Each structure stands twice: as C-alpha cells, then as structure tokens.
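What follows is a structure written as structure tokens; I'll ask about it next.
One protein chain is absent from this view; the other protein chains keep their places.
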Amino acid sequence: MTDLTQAFRELVIETPSWGYADSGTRFGVFPQPGRPRDTFEKLDDAAEVHRLTGTAGSVALHFPWDAVDDYDELRGEIESRGLRVGAVNPNLFQDPDYKLGSVTHPDAVVREKAVAHMLECVEIATGLGATAQSLWLADGTNYPGQDDLRERRRRMLDCLGRVYEALPAEQELLVEYKFFEPAFYATDLADWGSALLTCLKLGERAKVLVDLGHHAQGTNIEQIVAFLEAEGRLGGFHFNNRKYADDDLIVGSVNPFELFLIFVELTAVGRLPRLTIDQSHNIEAKVEAMTLSVVNLQEAYAKALLVDRAALRAAQESADVLGGHEVLLDAFNTDVRPACAEARVALGAAENPIRALRESGYAERMATERETQTELTR
Amino acid sequence: MTDLTQAFRELVIETPSWGYADSGTRFGVFPQPGRPRDTFEKLDDAAEVHRLTGTAGSVALHFPWDAVDDYDELRGEIESRGLRVGAVNPNLFQDPDYKLGSVTHPDAVVREKAVAHMLECVEIATGLGATAQSLWLADGTNYPGQDDLRERRRRMLDCLGRVYEALPAEQELLVEYKFFEPAFYATDLADWGSALLTCLKLGERAKVLVDLGHHAQGTNIEQIVAFLEAEGRLGGFHFNNRKYADDDLIVGSVNPFELFLIFVELTAVGRLPRLTIDQSHNIEAKVEAMTLSVVNLQEAYAKALLVDRAALRAAQESADVLGGHEVLLDAFNTDVRPACAEARVALGAAENPIRALRESGYAERMATERETQTELTR
Amino acid sequence: MTDLTQAFRELVIETPSWGYADSGTRFGVFPQPGRPRDTFEKLDDAAEVHRLTGTAGSVALHFPWDAVDDYDELRGEIESRGLRVGAVNPNLFQDPDYKLGSVTHPDAVVREKAVAHMLECVEIATGLGATAQSLWLADGTNYPGQDDLRERRRRMLDCLGRVYEALPAEQELLVEYKFFEPAFYATDLADWGSALLTCLKLGERAKVLVDLGHHAQGTNIEQIVAFLEAEGRLGGFHFNNRKYADDDLIVGSVNPFELFLIFVELTAVGRLPRLTIDQSHNIEAKVEAMTLSVVNLQEAYAKALLVDRAALRAAQESADVLGGHEVLLDAFNTDVRPACAEARVALGAAENPIRALRESGYAERMATERETQTELTR
Partner (left out) sequence: MTDLTQAFRELVIETPSWGYADSGTRFGVFPQPGRPRDTFEKLDDAAEVHRLTGTAGSVALHFPWDAVDDYDELRGEIESRGLRVGAVNPNLFQDPDYKLGSVTHPDAVVREKAVAHMLECVEIATGLGATAQSLWLADGTNYPGQDDLRERRRRMLDCLGRVYEALPAEQELLVEYKFFEPAFYATDLADWGSALLTCLKLGERAKVLVDLGHHAQGTNIEQIVAFLEAEGRLGGFHFNNRKYADDDLIVGSVNPFELFLIFVELTAVGRLPRLTIDQSHNIEAKVEAMTLSVVNLQEAYAKALLVDRAALRAAQESADVLGGHEVLLDAFNTDVRPACAEARVALGAAENPIRALRESGYAERMATERETQTELTR
C-alpha cells in the first residue's frame, strides 16, 4: 500500500480560511467557543487539520475577510505553518452596493467597483504567490422583469474579460456556478453550461469550478466533472455535501458513493484538479468537521484508486451492464481505513485524525485561549 | 360585482410585522431606507398596506421581536391604526440555546426554556386578544446520528402537549411544517403529515399551517389544502412564493396559477382560514412588495369566485377530463383587475394600490423620517 | 389589434404527428376512440387543429412511424391539407438494438445502424422539403460503471459529425437534451450545456432544441432560452408542461406564467424559432388537447406582445426592482382572449376553437369512421 502513501503525498486539499469562522443560516449564527478571531488564528486551525491528516497543505483565502496590511508577512505566516497559499477568493456579495449584482449590476459604477476589487485580488494573489482567482458571483435577480437577462450577461462578460486580461500567466480564473441562492428567480451563472460558455469566451486559463452543493436535485455531478475534464476546463472543486439545497455540510456525509464516483472520474485520467473544501458549519465543531471532510476525501480517493480499471473496461466493452457496476462496488465496499491510516502515518500525520484531535484537547485549548470575545475579522 | 365587494369586506389578510423589517439571506442583509425602527413603525407600514388595499386589516406579531412593556398600549396602538391583532408567533430559533433544537433539544433545560417562552406568548396573546399561536419550529438535525429521531419527536409532543393544555379556549395552536432549512438532514416537522399527526395527538384546536414555500419541489399544495380542510385541520397559511426552496418571494410572483388553484379549493367550501403573508424581502421595496402580495391575493380570490361550480361539477361527473380544466381556465384567464379595483374603492381603499403608493410618496417620506440609524427592535 | 392578426398570420406552430396517436405511461396505454390509424389520418387531425386555430400550419414527422412508400405522395397529402412539412424526427430508441444506446453504444455496429437511420432521415427530409432534423437521443446508462461517460461522448460526437457533414445547406440539426428518462443514471445529453457544447463542435447549423419538460425541478427555462438565443443557437422548442418530470401535459396547464415569460424572451428579439408541440396524451381527448395547447401558445404570445418594452427598460435601467416586474404583470393579467379570437377570425379560423371543435362533432365522427380496430402505424 505504498502506492497510497505516494498518492497521499501528492494530494493537496485546500481548506478555506472562512470555513473556520462562525457561520450560520439566515435564521441565526451560533457563535462557537474557540472560533478564530483573525486570519492568523484561522491559519492555526488549517495547520492543525493538516497536521492531523497530512494532506491539507493549502489554505484558500477570502478578501476582504483575510485582508492584512502586509502580504509578505501573511505569506510568511502561512508558510511558517507548513502551508501553501491556495486560491484567492474575491467577495462580490457582501457590500450593500452589490444588492442588485456586482459585475452584472445595471449601474456601471457598481460594476467598476467590482472589477476594481477583482483586480486588487489579482494583485494580492500575485503578492502571495497564489495561482488562482476563484470567483463566485452571487449575482442574479429575484423577480421576472427585474432586469434584462441578456444585458446582465453582456455586462458580466465585459467585466470578466477585463479581469482576465490583467491575470498574470501563472494564475487561473476559476468560474463557479450555483443553481440558486441568494438570487431566487435567475442566477447569472446558474449551471456548468453557462460557466463553461463564459470560460470559452474568456480564454484558456478560465476554468469551471464545481461546488457539490450548487446543482439541481438529481444532477449527475460526476458526469459534469468528466465532461469538463475532457474539455480541459475542470478548474477545481468546492467540496461539501447536501441533501436539499446548498447545505454546505461535511464532505461525504449525505452520499459517500457519489463522492467516490467523482473520484472514479478524476482518477480515470490520473490528474487531480484543485481540491478545495467549502463548508458552512452551523452547529458542529469546526476543526473536527474539517478534519472529517479531509478524511472522507482521502477515503473516497483511496477507494477510487482501487478500481480495477482493466476489468471495468472489459465489462464496458462487452456491454456487461452489471459487470462494470460490480467492479465499482467492489472498490467502494472495501474498508480503506487501515490503508489510509498507514499512509497518513507514513506522512507523519495521525493514524486516526478524529481520535487524535479529540485526545489532543485542541478544541478546549482554543476555547480558552480565544475566549476574549474579540470580533472576528469576518 | 357587489358580490366581490362583499367578499373583500369579509376578507382579512394578516401582514406580518417582521415582513416590514430588514431581512436577507445568509450572505447578507441589505439595510433599506425607511425600514421601521420599532414595532410601532411596523404597525404604521401595516396600516398603510391596509389603507391601500382595504383587506389587510390584521397584523401578525413575533416575539420577542415585538415585545413591549405594556401590551394594553400595544393593543391600543394596533386598533388605533384600524388594525386587529393577528396570530402571535413565538421565536424558538434565534437564541443560541436553541442551536440543537428547542422543544426537541436533548437537554431538558432548553426544552423548559422553550415551553416557558411559548407559555409567555400564550399570555401575551391573551392580553392582546389574539386567537392563535402560530408555531414554527426550526428544530432538526444536520447529520445522521446527531440525535434520535423518535426521541426528538417524543420530546416535542410532550412539550407541545403542555402548551396546548395552557391554551385558552379562544386560542388555536397553528403548527407549521417545513421541508428543510435551517436543518439540513432531518427537520422534526418536515411535512404536513407529521404536522397533522402532531395536531391529532394534541387536540381539536391544534391545526396545520401551510407555508407555500415549505414543500419539496413538485408538491401539489392545493391538494394538501383540500385534505387538511376536509379533516377540519386547516389552520391557515403563510403566503409567499418560491421557485427553488423557501425563497419567501412576493405572493403569486412565480406561479399565479397555483395560487388561484389554492383559492379554488378554499372557495369550494365557502370558508377561509387565517390568511397570513410571510415574506422575506431582500432587495425589493418592502411596503410595495407587501401591497403587491395583497393585491395578488385579492385577484386570485376574485378569480376563484368566478369559477362556474355547476359547470365544473357537471364536467367532473361526466368524466370530461378537459371540460373541468377549461372551466378553471375560463376563470383564471379573466381580467379581474377592474372588478377588484371597484371593490377596493367601495371599501375606501385605492383603485390601484401600487400606483397610489408610489404617488403618495410614502416610501420617500419614511426614508426621511426614519433616517436616524437607530437599531431595529429585531 | 390588427397587429396581433399580423403576428398570428406569421405564427407557425408545428403539431407532431405522433401526438395524435395513442400513447401512455409505462403502466399502460389506454386506446382512445377515433385515434388515427395511419399517418394520413394523423394529418387529418393536424389539419383540423390548424383549421380551428389558424396558426398550426406545420406538422412534424417521426420515422419510421410515419414511413411511407412514396414521399412525394406524402408531401402532396400534407400540402393538400393546407399544411407544411415540419421537422423530421429520427427514432433512435425503439429498436431493441438500441437497448444500451444508439450513437453512444459500445458496439460500433449499433452506432453504424443509428447513423444510417439518421442519414436516411436526411434523405427523407430532403424529399419532403423539410428544413430540420430534430434529434432526441434516449442514450444513457442506468448504473455507475455501466459504460465510460467520456467514451460515450466521443462516440456520439463522431457519429453526429458524420450526419452533420451529410446535411444539405437548407437543413438544420436540432439537438435536444433531457434531464433523465429512459436513462436513470446518466443521460448522454442531459442539459443545455452538453447540447450546446455538442452544437459548437458540429457547426453553425447545429442548434439546441428546448423541451419544456426536460429540466431539473426549479430550472429557469426562460433564461436558458435567452442565453441560447444570444448565442444564435436556439433551434426551437418542444412545448408541453410538467409538474414533476417529463409529464408531457398540455402546454401552459401547469404554469402559464412561465410560458408567458418564455415568450417575453422570444419577443424581445423579434424573431421566433421553430415552435413545436410535443405532448403525450394519456387520458385526454387528443385533438382537443392539441387545440388547447395551440390556443394557450397564442395567448402567451399575445400577452408577451403587450409588454411595454420602453417602460420595462426604463424600470430596469433605474434599478426599480418591482417596477420591471409590474410591467410584466400588467401584460400577463390582461385578458387577451377577445383579441386572439378576433385575430383568429381574421385568419379564417374559429373564434373559440375549443367550443367550435366540440360543436363540430369531429371527435365523434372520427370515433365512428376510424372504428375498425386496425393497428396503428406507430
């Protein structure tokens, strides 16, 4: 099982700085003991998850939530924790000016503000050595007639084109889509089709980002993954899980088989795109939730690597409907926890990350250390 | 068309005090100019909607958001604006103690707190002369295994039973259900079946409240309305509209035909239950949005009254599949705006409420008068 | 209202030959009295719908269901009834060879058979003077692992490329997508994104066909329509309506407001694509159902033409959220039935097509004339 160790050694899961902060639903945010009070404490949490799992060596940042005065210092702080900088995420939804949209807004002044923020994020990314801008637009409309759907698209393409032009060669632009929320009538980038079409117009380094919670019920996500990959436009993931809408639950907690099937598609081609976790923890322990997500990703990946590709292909070519399915079941039903534990230990991480976290007293220690009810940066 | 005037004279639509306040999505709340700063200003907005439409004579309250020191005074303020007290809504979701549930919480201390709040609301309702407690439970779990589903139900039934016991004879207990959100794995009262079953156990004055946004995609809401009515358990509505989840948009803005069909079921029996609006306005002008919802309800009701019941029954009895459908289309396709305008004028309200509102300058006046950025009660 | 007469004069709705034949669900087909026994009788029904409505002057054909020995004769029969030939629809799902797919099938022999059938349909279309091949692929898989998703897509692109090559300049290739059914794990063309991407690879005369029943719940169809139109790739429609899945109900019977919004997008640019009805009548009178669909389309179109475009644009440009919405409501709430009746009469059609059909005794006459229980062509 040294293969798995090697695979884990190359595996980089990005955890999101904002995933360690307090979050909630529109009905309330429940402050948790020990939540980080600033970006540096978020980095501490991210480093803890990496320490436990061995494969969470990157941290995605969100601006202005993670804005600091000195980005060299921030980069140093990240690296000193054994982490790398992940994607840079501009925020185009929180400012009241974005009430009716950012890059799609009817008012050019607002669009300019959005473009300026994105350009600033490109600079921040350059400063930090980040290789991707990860763009989620909350833009959309709540009522038919509120705005012109085509006009909004033209505005968006114009703005994103300007940002793409400014993008250094080493950065990609990841374009995320979302079925609905916060817009409830029409979302400007609602599905992979509209995101891909946007990328095709922008250029080769514009790629689609797939968030597992951003699809209509019943959508076959692994097929979208396969198609985007085949087009060379699979930029990465925002991993989480959902039963209903964009529930932002722990990865693999609703349908672990679906997660496995996504990795079956990824491992079919032997290269992994950017793998970022994006969760919103309302009631659960945050560092533990993130650790569990990383472990669930490791196990899905390990199972996908077990798939007997030759047998799969043979069944498929001979039109053996159930034969191919059974090859996948065989891998999925295998208990990969021992192998994953072994690989983690080989990387210097925890045999059982959840148990190690609980036994370490990290959560209690943070609850004490961070007890001062200082406002979060976010 | 004096019949419609008479129908409108008896029509009581409750607007919700909380619907006038700032609200939003989990991604942000956009403060609006002129939003009310306290309960009394919410009452002013409700009175304005009633003045314009003639049929919004009741206002539902939410506690502790609408808590005041003197409930006699509050009742007087309501009545002095030509309004009545609608349902009283306890809040069992905002306090951090309710993070894992209120009446279903594993900890008896939290359950007692929830019961105490409900009992307090019963007293408030008695003081205000309200005839209903309207109960929405946000209770649920986010992960399989988080709690015991049956145990939670037992706890809930026990707590609600105690509240029901304390309910004066003139008050009803309205039990709302919701498919999901804020709970993302299992909601304790997720559908009309679980709500009705709860009411059957509680007693005759426990009835189900139907919120149009609280169903799975594809659910036939008018059928649920018909069945609850036939069981004598249709307590009332929370009107709004949705395309995706609980979008809380303006009534009738997504599918006005569905709204009409609901009124076709209500008018079939000739008695209307409690009709409350429950919207969450994120980006639109609030008083105008509420006014439009009332107008849309009036029009749906007026169309339903136009249905040729004899022709409908004749088609149904003769198994004329399209004949019955065409009878409904005939009513729906009628332009009832002139008749509604006439009926409103007869009631002393506005011929065209939206135009009257815009021409009155109410929104601008409030924006000025309420400009002090005092914190909302909510 | 002569404008509407002019608009109706140019309006061409295609009714589908197969829509007049017996159909059903997987649980059974209920034979109806008077259903056509062959293609020519289907044409009679289509002609009757056109006679009644004045705007159903085209008939789409399906092969081999509508196969005849002499296509010149068929064309003559069509034209002698005052109709035109609509799109030609190949059948790639009924033959047992297509059990695991047609152009995506793992076996090249089956793929060749599918290509050959499509090429034959191109010839038939040429012979009939048809200007479009309308392609619906039932292709997909039922189980993860059954086949390679990317491989299937490559096979499909290869096969369709060959058909596209053979297409005469006056024919378009319409590529339909469908969310699911009859495939239940992965459908090879499941959404507009995959259909559009296919068309982009094929060439300019490959365009996307939108069937209103082929989307996930909650999908904003009018936005897809707007985007495809903006790309110059909106090939046409299969009109019907659905509450759940691909229910194939009468156009406008579930959400007439959505139908109106689609026409608002179409009339925004002033050109209409191919407008075909595709319904599966299980229990309702077929000719009446088709007539009602045409009438509902006429009314949606007439309402869309009423939209005050200048007011709409003004509201949108001034970020007046509800103002734009109200402009649409104003048009939708208008009773256009009198104007449509007038326009129909001006075209020599029926003032009230449903009543005229019922009074004509057409259904009863066909039930008698076609009583011989000859097998259908289909």
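Going in written order, the chains are labelled A, B and C, and every chain counts its residues from 1.
Everything below uses one rule, namely that contacts are C-beta pairs under 8 Å (C-beta built on N, C-alpha and C of every residue); 3 or more make two chains touch, one makes a residue touch a chain.
The shown structure was predicted, so the numbers you read here are calculated from the model rather than taken from an experiment.
Asker: Which listed residue, A:38, A:77 or A:258, touches the chain dropped from view?
Answerer: Of the candidates A:38, A:77 or A:258, A:258 is in touch with the missing chain.
Asker: May I ask which residue of B:129, B:144 or B:168 touches the chain that does not appear here?
Answerer: Counting the whole complex, the residue in contact with the absent chain is B:144.
Asker: Which residues does chain A use to touch the chain missing from this display?
Answerer: Within chain A, the residues touching the omitted chain are 217-218, 220, 243-244, 250, 253-258, 283-285, 288-289, 292, 299, 321-322, 325-326, 332-335, 337, 354.
Asker: Across the whole complex, list the residues on chain C that are touched by the chain not included here.
Answerer: Counting over the whole complex, chain C touches the hidden chain at residues 23-28, 30-31, 93-94, 96, 99-100, 138, 142-144, 179-182, 184-185, 217, 242-245, 247, 249-250, 253-254, 280, 282-284.
Asker: Which parts of chain B are in contact with the chain that was left out?
Answerer: 100, 106-107, 142-151, 153, 179-180, 185-187, 190-194, 196-197, 200, 215-220, 222-223, 226-227, 229-231, 257, 261, 264-265, 268, 312-313, 315-319, 321-322, 324-329
We adopt the following convention: only the chains that are shown with their structure count from here on.
Asker: For the copies chain A and chain B, give the interface type as same if over half of its residue numbers appear on both sides, and as different if under half do.
Answerer: Same: when the shared numbers are divided by all numbers used, the fraction is over half.
Asker: Averaging only over C-alpha atoms, locate the centres of chain A and chain C and give their separation in whole Å.
Answerer: 40
Asker: When the C-alpha atoms of chain A and chain B are each averaged to a single point, how far apart are the two points in Å?
Answerer: Here chain A and chain B have centroids separated by 37 Å.
Asker: Residues of chain C that contact two or more other chains, please.
Answerer: In chain C, the residues touching two or more other chains are 217-218, 220, 257, 321-322, 325-326.
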